[in-house]
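What you see is the complex with one protein chain gone and the rest in place.
What follows is chain A.
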Amino acid sequence: MEMSQYLEIFIEESKEHLQACNEKLLELEKSPENLSIVNDIFRSAHTLKGMSATMGYEDLANLTHQMENVLDAIRNGKNSVTPVLLDTVFASVDLLEEMVLSIADGGDGKKDVKHVVSRLKAIENGSDVPQPVDPSPQVSAENKLGSYDDFQKTVILQSKEQGFHAFELTVQLREGCLLKAVRAFMVFEILDQAGEIVKSVPSVDQLEEENFEYEFSVAILTQMSKEELESRILKVSEIEKVSALPIHLEQLAVQEETAAAFQQAAAASSELASAPEAVQKAKTSSKTIRVNIDRLDILMNLFEELVIDRGRLETISKDLKNAELQETVERMTRISGDLQSIILNMRMVPIETVFNRFPRMVRQLAKDLNKKIDLHISGAETELDRTVIDEIGDPLVHLIRNSMDHGIEAPEIRAGKGKSETGRVELKAYHSGNHVFIEVSDDGAGINREKVLWRAIERGIVTEQSSLEMTERQINELIFAPGFSTAEQISDISGRGVGLDVVKSAIEALGGSVTVDSEEGKGSLFSVQLPLTLSIISVLLVELEKEKYAIPISSVIETAVIRKEDIMNAHNQKVIDFRGKIVPLVFLKQIFDVPHAEAEDSEFLSMVVVKKGERLAGLVVDSFIGQLEVVLKPLGNYLNGVFAISGATILGDGEVALIVDCNALIK
């Protein structure tokens, strides 16, 4: 059988299963008694074993088989989850990962697995047999009816107030009783006369179907005494025994509270697990299909053409004023609008896929660094365009490593400072406007600005002179400067001597930005801002004579109309006082050398205020057309590096509008 066609699927799925194993193992570490987690890991391992055996990767299959055995032993209560066992299983998963990666790189996936296999075997055979712990609270033997719902409780309480007794009646039929359902029916007849039945276990339906052994319980409200009730029921033939117990709701309440407290405790402990979202995800997973991203790109391109033709159709139908045509075009517009959002959504992937790899990384790294670190992840469901997702992983790895290595202090030092020994690294993603923010924060030492400055001056990144005027923020940002590293030695952990400048440039290449806030002794916060998608942006369309230009909304602060006489001159630069700030004016018509017809001298000028970081500039244009969502397109190989133009877009009428690069215009 030719396997190569399945290879890609095999690799993808193996990676997924290994990722699942990693996640679940981390969960298991936090709640070692939870057998359902073991089951999940077992299933993943089992699937992996089957797949690799089919594909002919024997080492992979061997190792997974042995892992499966160990897991099976846990499932059957023959073995318990110990740190040694976890470490060994983690090591096996690491090995498996290596093998799968080697297969992905075109290797044969062979690896010496004997060592780990023998460790697994030793665990499987040698360990002592622990007592399986049953975490579920025992329901007390007397209370056969279990708990009552709110309605039943209210009924019981109210009738008690009215002088009724509430009994829990347990009826036992004689063994070998032939007409069980009939007997039950007869008992119910009597009870109906005696009072009101609140609840029965098993339910009436099941009793009718003889779906019970020889015993059933009923909760009843009656004015009869216990003895009277019992003797009446005993009159029915083939009844072995009947016992009535008064119901004490107060007692029930206490029982339930304990049970609830137990559940809460269980829930709380699972919340402590580093990836609570992962648990949710497993429940909501739906059927999916893998699609090559190139195909989605093609689909997107085709769709854009459709949108352009749609624009033309709209114009034609407006001109023709044919009602039927107009109606059809409107419908088409609506449908294609829906289509557009579907196509765009198809490219969106939850950032989970990136975040998933971090809990494991943090665990290992914390061990290597001899630090205690908890990783908290939130917002893993935040969606980003696939192209961004692919690129953001490595920069985040650097930032997290940086926080763990440079931020979080060693446990002794933390204790000395009065902090808890366990450091906290937080990874958070959320949407805001047309951007996604990803934050990496820690409660570590924060940035030592003096040290940073000293190092920066030493490396010649800033001069001593200019360093005096720097703001705290500017000093913080120095750590992103090329050639900067505060580590006394280049460690393997914070990125093999690769500085944060690489992180910064990687993020900027994606059209995003990264900032850092820090308080010494309290910790640091790295905030990465990314565009939702690389291909669709919101722009403000403006007109310069007959030409149209698009200004990305992300850099626009506001639009304004100014009077010509308000323009001032400062250092050969035209400026304007805008809300108390001196804002330089940029005349786009001059910058873009727009051919102008007649010099029309208007008293007013339209201005778009744009920002680059903290700095502002006013772009002077002829008129505003409006805001719209456009597909960002590159100008192509031939025209790269055009000043102040970052790309182009196709408007509804098929014309091309250029996108203004505000960053280039503000110096």
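The criterion applied here is as follows: a residue touches a chain if its C-beta (ideal position, glycine included) is under 8 Å from a C-beta of that chain, and two chains touch if they have at least 3 such contacts; residues count from 1.
As a working rule, contacts and distances are computed from a predicted model.
**Student:** Looking at UniProt, which of "DsbE family thiol:disulfide interchange protein", "Spore maturation protein", "Multiple sugar transport system permease protein" or "Purine-binding chemotaxis protein CheW" names the chain we cannot see?
**Tutor:** Missing chain, UniProt protein name: "Purine-binding chemotaxis protein CheW".
**Student:** Touch as defined at the start, partner being the missing chain; which of A:N301, A:T315 or A:S623 qualifies?
**Tutor:** A:N301
**Student:** Among A:K111, A:R357, A:H376 or A:K633, which one is in touch with the chain left out?
**Tutor:** Checking the options A:K111, A:R357, A:H376 or A:K633, the one contacting the hidden chain is A:K633.
**Student:** Which residue numbers on chain A touch the omitted chain?
**Tutor:** Its contact residues with the unshown chain are 301-302, 304-305, 308, 547, 591-594, 633-639, 641-645, 648, 650, 654-658.
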